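A protein chain is absent from this complex, but the other protein chains hold their places.
For reference, chains read A, B and C in written order, and residue numbers begin at 1 within each chain.
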Amino acid sequence: MTIQMIILNGGSSSGKSGIVRCLQDVLPDPWLAFGCDSFVDAMPARMQAADEGISIGADGEVSVGAEFRALEAAWTEGIVAMARAGARIIVDDVFLGAAASQQRWQKALDGLPVLWVGVRCESAVAAGREIARGDRARGMAESQADLVHEDVYYDLEVDTTHTESLLCARAIATHVD
Amino acid sequence: MTIQMIILNGGSSSGKSGIVRCLQDVLPDPWLAFGCDSFVDAMPARMQAADEGISIGADGEVSVGAEFRALEAAWTEGIVAMARAGARIIVDDVFLGAAASQQRWQKALDGLPVLWVGVRCESAVAAGREIARGDRARGMAESQADLVHEDVYYDLEVDTTHTESLLCARAIATHVD
Amino acid sequence: MTIQMIILNGGSSSGKSGIVRCLQDVLPDPWLAFGCDSFVDAMPARMQAADEGISIGADGEVSVGAEFRALEAAWTEGIVAMARAGARIIVDDVFLGAAASQQRWQKALDGLPVLWVGVRCESAVAAGREIARGDRARGMAESQADLVHEDVYYDLEVDTTHTESLLCARAIATHVD
Partner (left out) sequence: MTIQMIILNGGSSSGKSGIVRCLQDVLPDPWLAFGCDSFVDAMPARMQAADEGISIGADGEVSVGAEFRALEAAWTEGIVAMARAGARIIVDDVFLGAAASQQRWQKALDGLPVLWVGVRCESAVAAGREIARGDRARGMAESQADLVHEDVYYDLEVDTTHTESLLCARAIATHVD
């Protein structure tokens, strides 16, 4: 069973994007990378900070509305269709709905083999990296660190608290053929 | 026949991205925007400036290899699948293969209704805007200005040489619904 | 009298940055470019949206506080010092205080020769370009279009409403030896 998709789930500032870039470097075949950031970038500007779109509270808590959910479902279908059409795909996502978010992917995958990867980072460390990045609403890292992993199934988990992105990527790559 | 997809084709620095953002603003429903820039961003870094990926010559001429074409075909299938799954989609592309590039989309669309929009800009004006942007290889605008439109079918064409992005977007929007 | 500094003043989305990049391209000597955007980027993140820093209202109106003003005065001194030390400098600024903002520069310049350039753009056109850019608070262009020019002295004015950035830059360059 050849792995055609890798789905990484982790809270904000847990280090997903760095791992994705390292994965694209260490895997011998070319893999396309998509994720919740590129999905939000594809939305109209007015859906940011809107009840029907996505909004971020003063404490960094993220809320999404009905229109966001509808577009996300269609986007999920399309990403899986790219894999069915032969592209190798890495997705980095933030499962705000935890196990329910994973089920959304599983429904679209409909049996397509996928490698599920949990990206952990201690809450306090992720909060510090959020400050170092300087481009994220304060509090997102802390509010998401544990929540997104509740009852989610993983083939493997990596923890960026004390492990560099490149080493995490190499650990993941050993599970891909 | 409801339009579910808008595909814009035009050379580098012809003003596609600005029109897309204005379209997302003037259209009452939410439309997701994808394009060749977001596709290239999804590729591994090493495929930039590589024979199998995409490379840009000293004169701004863009070359793409076999691996690029294979990933692009799968990406195209996936974008169309998002539309089939109910999302409204705007794509901005550079048809380096002109009519052949359009046929790639038509094959994936398989009858799905789409609004084909040509985005023109006088070569010298696009070349000036390339300098003003400062983030593109010099010469791309000029080398692509006419080439990408050869024998391509359009439902409507807009020309940004003397018309603002917002007015172009409003003209396009009248063809939707 | 050799011009060592060029100061452009214009409202948000009037086209200053594009003109600056074109000026750097058409002027034979190397000129360094600084401006209100790079100044704001240099500030601590927490001064954004803070009473003592800079904040942008729902209507796009920009307010700056006492700490912002103090840092800005020191920054202005430093930019002029770079010119005195021999660098050619282009500054693009938004004179929120109109003539008072110009006097701040004149005080720091203390007789150093400068080319004052007004960058105009019709309010409605600038507002449209603000939508096309997609990265600015809505309303800034309109609220600043006329205000920033009140009683400001210019050596020349350019208008981007119907004139491309590159042509504006060439017109400015003819005033620089």
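Please note the rule applied: contacts are C-beta pairs under 8 Å (C-beta built on N, C-alpha and C of every residue); 3 or more make two chains touch, one makes a residue touch a chain.
Note that the coordinates shown come from a computational prediction; the quantities given were computed from them, not determined experimentally.
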Touch with the omitted chain, as defined above, among A:M5, A:A74, A:L109 or A:V125: A:V125
Touching the absent chain: which residues on chain C qualify? 21, 24-25, 30-34, 38, 41-47, 52-53, 67, 70-71, 73-75, 77-87
Tell me where the left-out chain touches chain A, residue by residue. 17-19, 21-22, 25, 125, 128-129, 131-134, 162, 164-167
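One rule holds for everything that comes next: only the chains that are shown with their structure count from here on.
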What chain lies farthest away from chain C once each centre is taken as the mean of the Cα atoms? A
Rounded to the nearest whole Å, what is the centre-to-centre distance of chain A and chain C, using the mean of the C-alpha atoms as each centre? 39
Express in whole angstrom the distance between the two chain centres, defined as the mean CA positions of chain B and chain C. 32
Cα centroid separation, chain A vs chain B, in Å, comes to 27
Check: chain A positions touching at least 2 other chains come out as 45
